[in-house]
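Some notes on the structure that comes next.
For this view, one protein chain was removed and the others were kept in their places.
Order of writing sets the chain letters: A, B, C, D and E. Residues in each chain are counted from 1.
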Amino acid sequence: MDDKRYLQGWEKLKEVDSEQGERVIESLNDISPDFARLIIEFGFGDIYSRPGLDLKQREIATVAALTTLGNAAPQLKVHIHAALNVGCSREEIVEVIMQMAVYAGFPAAINGLFAAKEVFAQLDKTLGHSEPEQPT
Amino acid sequence: MDDKRYLQGWEKLKEVDSEQGERVIESLNDISPDFARLIIEFGFGDIYSRPGLDLKQREIATVAALTTLGNAAPQLKVHIHAALNVGCSREEIVEVIMQMAVYAGFPAAINGLFAAKEVFAQLDKTLGHSEPEQPT
Amino acid sequence: MDDKRYLQGWEKLKEVDSEQGERVIESLNDISPDFARLIIEFGFGDIYSRPGLDLKQREIATVAALTTLGNAAPQLKVHIHAALNVGCSREEIVEVIMQMAVYAGFPAAINGLFAAKEVFAQLDKTLGHSEPEQPT
Amino acid sequence: MDDKRYLQGWEKLKEVDSEQGERVIESLNDISPDFARLIIEFGFGDIYSRPGLDLKQREIATVAALTTLGNAAPQLKVHIHAALNVGCSREEIVEVIMQMAVYAGFPAAINGLFAAKEVFAQLDKTLGHSEPEQPT
Amino acid sequence: MDDKRYLQGWEKLKEVDSEQGERVIESLNDISPDFARLIIEFGFGDIYSRPGLDLKQREIATVAALTTLGNAAPQLKVHIHAALNVGCSREEIVEVIMQMAVYAGFPAAINGLFAAKEVFAQLDKTLGHSEPEQPT
Partner (left out) sequence: MDDKRYLQGWEKLKEVDSEQGERVIESLNDISPDFARLIIEFGFGDIYSRPGLDLKQREIATVAALTTLGNAAPQLKVHIHAALNVGCSREEIVEVIMQMAVYAGFPAAINGLFAAKEVFAQLDKTLGHSEPEQPT
């Protein structure tokens, strides 16, 4: 048992993005609850809880990394959502993804932009900002 | 000819890291001067010159991307140097690289830290901070 | 503004594959019209417009690259279509993808072949070549 | 013609996982029957037929590789099925995938676990083990 | 402080390969002692200490992953050494690396074999098995 580290990780995960985080953890609970716990303990307890970078800087780095990987669309969407949650603007997120064209190529950047488009559209829908399909 | 864009790129490259930038451009001049020009025009004229992110945020994203790629050690060293140049602290750079363990695995992060170690050691040597080999 | 370069890129994109190209550009227009413009200016204005390789050679190189990346299925399909458009035969495209098994492994080649299968089937359907589902 | 090698490969493929193997071969038959043959001849005739590792060890290595690649979900599912078929337990497969977090990052491991979850659920459904949707 | 987990990790690292492990930890101590600690705590405390796979199976998976990555030569050499240390034969290691040609391509497998060649040669030299340079 490693309760303190788990609790620290869980607090940090909630600060980053409680809604998305809980969904990921839940989705792993039947295949490997131990791995869900390790994401919280290592990812959020050991790494994101460290001083030295604020959460906005951490999410910029993560969006850059996940766009570069190019094979982690579900995680990229989670962290685009998280980036907004910790204070990044949509413009900043789009800029980070665009910049990845230089380092990881245009397909990685294009697919990253499509992920952002999806997250933004989902948010607009939830928030009721853009519903052109329901006139009058 | 696309002089305006080239000049804008060149100014931005100098702002990011004139010393390292010029070295990369020179090293490409005999194999492909056109490609050296495209790095300036596209990378620095089209992308880094955009508003929306400051240079410190851009270098955090780039260090994250190059650590994640794992096969671009020369470029990672150039951008660790550039990150320091635009105002990142050594601690911030080390934190970004460490965080990549979560997304790209420990080997990518370890090799990224070795790159940082090399850049920092080279800087210390140039600046005369650590010269244990010259006693008395 | 960089109208001349944009127009040159746009002309080249239309030569490569006007139908697919316009679709990609459109799909980016709401999330990042600037990035759509950069694809035209850099990808098609700066690179594909260069002499030194004909468009058939360029598409062979691109199909090889996208099959190797293995995480860019939408772009691979666009360029399989473009390769046909600039004069590659289906056999040549299949050979390029098969050859990637040597360099990028069998999964990359298999997934590349599935992408080709989809593009060819779509074309056959559009052209009315294979409609076994509409007998009599 | 290379009948002996083909037959040896085919026998080995059937030993590893006849059901999944035949499905992959069939799915390639219209786009490239030659490539389907090469998978059997090279993959199973030349490599898996070699002494030096038993099939369980070979599937552990393959599940590790495909989880690491991160862009080969269909092949990963085939080999999770094959790993079970040659004697790996579900627990062993989950452990191999979890371990990949260390080398390829958490997104690769998470997506690998989701692939395992899907394969296990499909098997349970086929075998009638878990049908909570059909009460009474 | 997380002493118990650190100690468990350290014990496991020593079991896997004390000589190589200590060298890696030391090499990180000046650039990031915290990261050296995390390798022990997460990699060896959280992952390698788990039941479900024996160390020989774990090293087969790791050699497969590092060969597949293709950009982690130092870590691959460490784990080829570790694989021998926990009971893999040279033949088994060579077989795992060869098999990666199927999934990650021939360059990854060739470069993996060169890494094995280097580790084996170094061991032979240390053990005095092959010293053709000392005749008589």
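One rule holds for everything that comes next: a residue touches a chain if its C-beta (ideal position, glycine included) is under 8 Å from a C-beta of that chain, and two chains touch if they have at least 3 such contacts.
Small disclaimer: the values here were computed from a predicted structure and weren't measured.
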Displayed chains contacted by the hidden chain, counting the whole assembly: A, B, C, D, E
Residue touching the undisplayed chain, where the options are B:13, B:69, B:104 or B:119: B:69
Hidden-chain contact residue, picked from the options C:25, C:47, C:86 or C:123: C:47
Contacts of subunit D with the absent chain, listed as residue ranges: 2, 5, 34, 38, 41-42, 46, 50
Touch list for subunit B against the chain that is not drawn: 24, 27-28, 30-32, 34-35, 38-39, 43, 66, 69-72, 74-75
Touching residues on subunit A - with respect to the absent chain: 101-108
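In this text, only the chains that are shown with their structure count from here on.
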Neighbouring chains shared between subunit C and subunit D, ordered by label: A, B, E
Chain whose average C-alpha position is farthest from subunit B's own: D
Same-interface partner of C-D, chosen from the options D-E, B-E or B-C, over half of the pairs matching: B-E
Rounded Å distance between subunit A and subunit E, as computed from the means of their C-alpha atoms: 32
Euclidean distance of C-alpha centroids - subunit A vs subunit B, Å: 25
Shared-contact residues (touching 2 or more other chains) in subunit C: 34, 38, 69-71, 101, 105-108
